[in-house]
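Apart from one protein chain that is not included, each protein chain of the complex appears where it belongs.
Letters A, B, C and D mark the chains in the order given here, with residues in each chain numbered from 1 onward.
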Amino acid sequence: MNFSDILTMRHELMLTLLALVILIIDLNLHNRNKHLIISITLGLFFIHTLVGFLPAENSTLFGGMYRTNPLLVMMKNILNVGVLIVLLQSVTWLKKEENREKISEYFILLFSTLIGMYFMISSGDFLMFYLGLELATIPIAALAAYTHHQTKSAEAGIKLLLISALSSGILLFGLSLIYGSTGSIYFDTITQLYKNTPMQVLAFIFFFTGMGFKISLVPFHLWTADVYEGAPINVTSYLSVISKGAAAFILIIVMFTVFNTIAPVYNNILYLISVLTMTIGNLFALRQKNMKRFLAFSSIAQAGFILLGIIGGNIMGMTSVIYFVLVYIFSNLGAFGVVSAISTVTGKDSMDDYDGLYATNPKLSLLMMLALFSLAGIPPVAGFFGKFFLFASAASAGYYWLVFIAVLNATISLYYYLLVVKAMFINKSEEPLAYFKSDLATRTGLVLSGLGIFILGFWSQIYELINSLSFGIIH
Amino acid sequence: MIQNIPLSYFLTISTLMFFLGIYGFLTRRNLITMLMSVELILNSVNINFVAFNKYLYPQQLQGHFFILIIIAVAAAEAAVAIAIIINIYRNFKSIDVENVDEMKY
Amino acid sequence: MLNEVMFYLFALVILVFSVMTVITRRILRAAVYLLFVLVSTAGLYFMLSYNFLAAVQLTVYAGGIVVLVIFSILLTSHLSERAAMASMKESLLSALATVAGAALTLMTILRYGFTPNQGADPHYTITDVGTALVSYKRDGYALPFEVVSILLLAAMIGAIVVAKKERTLKK
Amino acid sequence: MSILNLFIIIPILTVGAILLTRDLKHSRLVSAIGMGVQMILSFVLVYLYLTERAAGNTATMLFTYDALWFPTLNIHYALGVDGISVAMIALTGIVVFAGIFASWKMTHLPREFFISLIILASGVFGFFISIDLFTMFLFYELAVIPMYLLIGIWGSGPKEYSAMKLTLMLMAGSALLLVGLLGIYFFSSPDPHALTFNLMEISKVRIPIHMQRFLFPFTFVGFGILGALFPFHTWSPDGHASAPTAVSMLHAGVLMKLGGYGAFRVAIFLMPEAAHEQAWIFLILTAISVVYGAFSAIVQTDLKYINAYSSVSHCGLVLFAVLMMNQTAMNGAIVQMISHGLMTALFFALIGMIYGRTHTRLINEMGGLMKVIPFLGVVYVIAGLASLGLPGFSGFVAEMIIFIGAFQHVDVFHRVITIVAASSIVITAVYILRVVGILLMGPIKNDHFLHLDDAKWYERISTISLVLAITAIGLAPYWLTNMIDYSLAPIVEKLAAIQLTSLF
Partner (left out) sequence: MADFTYTLLIPLIPFFTFLLLGLAGHKMKPIMAGLIGTSGLGASAILAYSAAISYFWTGHSAGTPYTSIKAFEIPWLHLTDKLTIHLGVLIDPISVMMLVVITTVSLMVHIYSIGYMKGDTGFSRFFSFLSLFSFSMLGLVLATNIFQMYIFWELVGVSSFLLIGYYYYEKPSAVAASKKAFIVTRFADLGFLIGILMLSFNTGTFDFQTLTDPHGPAIAQAGGAAFMGLSLLTWSLIFIFVGGAGKSAMFPFHIWLPDAMEGPTPVSALIHAATMVVAGVYLVARLFPVFALGAPDALYVVAWIGGFSSLFAAVIACTQTDIKRVLAFSTMSQIGYMMLALGVSGYGGEEGLGFMASNFHLFTHAMFKALLFLGAGAVIHAVHSNEIGDMGNLRKFLPVTHITFLIACLTIAGIPPFSGFFSKDEILVAAFHSNKLLFAIEYLVAGLTAFYMFRLYYGIFWGKNTHYHHTPHEAPKVMTIPLMILAFGSVFAGFLPFHDLVTSDGKGFESAIDWFVAIPSVLIGVVGIVIATILYKKESAMPDRIAGSLKYLHRWAHRKFYIDEVYLFVTRKIIFRYISVPIAWFDRHIVDGTMNGIAGMTVYAAYAVKGLQSGKLHQYAFVFVSGAVILVLIFVYLV
């Protein structure tokens, strides 16, 4: 272990340090000046994000428990950018009187979950994987329960925590069986020994259940909507974007590097789950009136699409999933950003409140529309490219009917996305939400996500970069 | 020692315990007892790990350390869970899960 | 022989009290039954000569978590109170699911031919455990050990955030 | 840099310029200039194309431009035109230009309106100039989606419902299409590392027949939905009825052509064997479209519904001709697309103008308009006559090429179904004359109509440009059909190379 190894772990180390720095500053700050933490944290995190982009090499630490390579670093960077936007979007909300005393805690909890995700991504064994998973989940439950005066918030917290405990219990049971059948918790050993026997399939299913919870796949998704609704909006956007994105990254890593020997089996499982997830997610999203719930269900449906990339089982699938998640982060953050800006300022988050929004807040409405179109996969915004590549990767493995079902579902999803567009642009309202001007941070966040939505699709280099990195992972 | 007790006994106990935990989680309506069911589940996993480690792969202590970490995590989880439960109790004046359904559909 | 008797005893205690834990209507009793289960599990660990593990099980689980649980029970429920349970229909359905699950799982696991241990069964001292815990080589657990500390810190902060009263609101 | 890039750049610039404008006056001026330039550009393209050909350039696609976009998937931003696409581009140029003038008085959110309209137009242009399936699909969807806003915001009647229905049905169509395109892509080369989206490249490869059988219906129906293929045409009447004038014009005029063009360019061209095998099913469907649309139009009372059903009938004829798969019929299909595009745009423009004056579209409430708005009346009669296939107008040329071409088929089934389809010309005459008779002639039913103004200058520009195009094709179709013929030849050669196995 030497200094260069520290550089290898720079994401985890820096963020841990960052969390500690915040803790220390917070202890030394007078109550009146607590809001200073926000700008300090934002600045530091921005630096952290930039540093993350330093070139990285393939490397393994701790005897294989920690591994890193450019692709994994890229995943972390993608998450960092997303988190940066989330942080920018939460500024207004954090500055509210009621949250004043808990600002630093918000950051620390958020960062610790992010550290958990980093570790999950970089894990080389199931122990680190599990630890990362818990680290990424438990503090979020606390964050979901962040707002005291709202019963919904606490309800969201406990629902998340208990279901997560149940799911990680089942996951652990699966892990124990995996350990029992292969004698190792290290990925590199397991992948050599894993075979298609009933017991190992069972173990895999138990394991997959836990992952299904994390990405909210049907039927492990039921917590999603309630938690998204109850949690503070920025936590929701974090949950739905960063947490889910990370889980998708991890799922694909695990599927491709650990369980690739039972791909014929898990492809069938993924097929079924994917169809269920897309359809059920859409069916529920169809009639939602609360914007947060609406986005929750839509993100469930999106998770179904992600599986299409995994089911391909090739580099193309891997690339397209990562690319899709990247696009999804920007698109969903665009949508959440608008919902968050509106709900923080006006406290309204029902779709009916959005009637006639374009007349009063044209820019917000436009961004929202673009974000929704991106989620629906409409050109020329990035979502179109993301979806197209996902479908292409599934088709490359011959799953044409699955692609067909998926595209039909995308059409259904277009329906409810258009309902929001309709509310904003077409519906007339007696009392539309009054015009308001968001503060700088929110606007920066919105602009960033808007730019991402626009540029990512056309900018093929990004896709190519991911592809070149994915290439290294599988072969 | 353990020569006379086959591995399958341990596995049977742990599996039964696991599903008992799940059963408890499904039927209990008190948030704390649900949490206790989770502990049962985790405990059953631990038995699995320890049995596998001992019976099959005693050269390394992988299962052993896995359990250590699980126990630590369980503690952390329990701490946060209880904090939230207490918060819920403040809000709902009850920790009956039937009442915690303000958000639905 | 003694080992066998001990094992069956522990097994019996674990199963019986597990059942008791999930079906008793008195919450506090459930906690106590859980304690029995956990202690018996520790007994199993002892039996398998993982002494350190058994000690941790006893202190953290039995000593820490269960106590925490009991505290919170005392905080949130009256002792006389009977816990609400699922309705008959729900219980049956749950039982069906779990019994089916257990049957399937058991069948699968027990049919699987686990590779029996070929090598020697080394004896571990507490030093071996300690070395492994801070080792950063293969089969060393320094990293998880460190990360758990982050987790515990985060959990602590999380618990505080959730549980602490808000001055601002009280005003 | 190919001239074709300008077809993308100009709309983008126009949209950018509109964003800078403040009010209706400026934004419509900017749009008119932008789309005027675009129209001139499309004529220039026709001219350049013809000179290139005259100079002996025999490449299938001219003015090609190829930029590698996504190297891994071998996706290119690939442009190129042949005689067929050049013709379609010219059509689009005219219709869009006319559409801008038809919406000269758009007072509600004018900037947004023109921007959406131009996005729609650029999608259509992009579709026609692309030779890469991915780019093509991208533009295809780009063209469809602004419809929602255009109908939803600026429409009339049950506009939300219609807009939603139209968008969803078309998107469902593109769902089918996507499956087809992906399938084509993955079988575009025997070498898995040389897959391509390039139309020309794929056309050289023989996609395995079992895949063709599977993919052809997806692709064909996918495009067919946009081409109003029975029974997937029901978005059309509602959508058109609710859409504002310019949108109906563009939609029926050019957007629906994407369906026909794609069905032929992608589905049949790339999967000829399956096309031959399955043509009979779709021939029956399209023949139904043709006759059924016409019969439905007879009893409608709303002008837009009449025209929408007439579009179903006419567009059915396009797909019908495409499926005949011989040079003449396909040529007719393309001429019919252009012809119908112009005619129906003209119709919708007129309907919009009439509606703007009378505030009703129900023919029974109108009458004798010829007396009060003679200009519009005369143009309506011209449009009607063109639509019912009067010589001297484009419709006649197109229909005749189709019928004669289709009738050249060797087997009886094709000839019989041609006669069935041809019978629509009588039914067309019935509904057109019915409308003309009720709407324009006879006594004036409402005193309010006595004070109507005849067409304004911008309305005249809009309609006259379309009438000119219709008559130009009608009087001198030779250059157009020759241009198309030249480009059809390789396609038809490919189709002819296949062993004919017919069911009848």
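A few points about this structure:
Basically, a residue touches a chain if its C-beta (ideal position, glycine included) is under 8 Å from a C-beta of that chain, and two chains touch if they have at least 3 such contacts.
Treat the numbers as computed from the prediction; the structure is a model and nothing was measured.
One chain is not displayed; in the complete assembly it touches the shown chains A, B, C, D.
Residue C:93 is the one among C:20, C:93 or C:110 that touches the chain missing from this view. Within the complete assembly, A:223 is the residue of A:93, A:126, A:146 or A:223 that touches the hidden chain. Within the complete assembly, D:430 is the residue of D:17, D:37, D:284 or D:430 that touches the hidden chain. Among the residues D:213, D:371 or D:494, only D:371 touches the chain that is left out of the figure. Within the complete assembly, residues 86, 90, 93-94, 97-98, 100-101, 104-105, 108 of chain C touch the chain that is not shown.
Although one chain is not displayed, chain B still touches it through residues 22, 25-29, 34, 97-98, 100-105.
Seen across the whole complex, the unshown chain contacts chain D at 165, 168-169, 230-231, 233-235, 237-238, 292, 295-296, 298-300, 326-328, 368, 370-371, 381, 385, 388-392, 396-397, 400-401, 403-405, 407-408, 415, 418-419, 422-423, 425-426, 429-430, 433-434, 437, 440-443, 476-478, 481-482, 485.
In this text, only the chains that are shown with their structure count from here on.
Chain A and chain C have centres, each the mean of its CA atoms, that are 30 Å apart. The distance from the centre of chain A to the centre of chain B, with each centre set as the mean of the Cα atoms, comes to 27 Å.
Chain B and chain C have CA centres that are 5 Å apart.
In chain C, the residues touching two or more other chains are 105, 109, 114-115, 139, 141, 144, 148, 151, 154-155, 158-160, 162. With touch defined as above, residues shared between interfaces to two or more other chains in chain B number as follows: 18, 21-22, 35, 51-53, 56-57, 62, 65, 69, 73, 76-77, 80, 83-85, 87. Chain C meets chain B in the complex at residues 3-4, 7, 11, 14-15, 18-19, 21-22, 27, 30-31, 34, 37-38, 41, 44-45, 47-50, 53, 56-57, 60-61, 64-65, 68-69, 71-73, 75-77, 83-86, 90-91, 94-95, 97-99, 101-102, 105-106, 109-110, 114-117, 119-122, 124, 128-129, 132-133, 139, 141, 144, 148, 151-152, 154-156, 158-160, 162-163.
Taken in their complex, chain B has these residues touching chain A: 14, 18, 21-22, 25, 31, 34-35, 38, 41-42, 44-45, 48-49, 51-53, 56-57, 62-63, 65-66, 69-70, 73, 76-77, 80-81, 83-85, 87-88, 91-92, 100-104. Note for the complex: chain C touches chain A at residues 104-105, 108-109, 111-112, 114-115, 135-144, 147-148, 150-151, 153-155, 157-162, 165-169.
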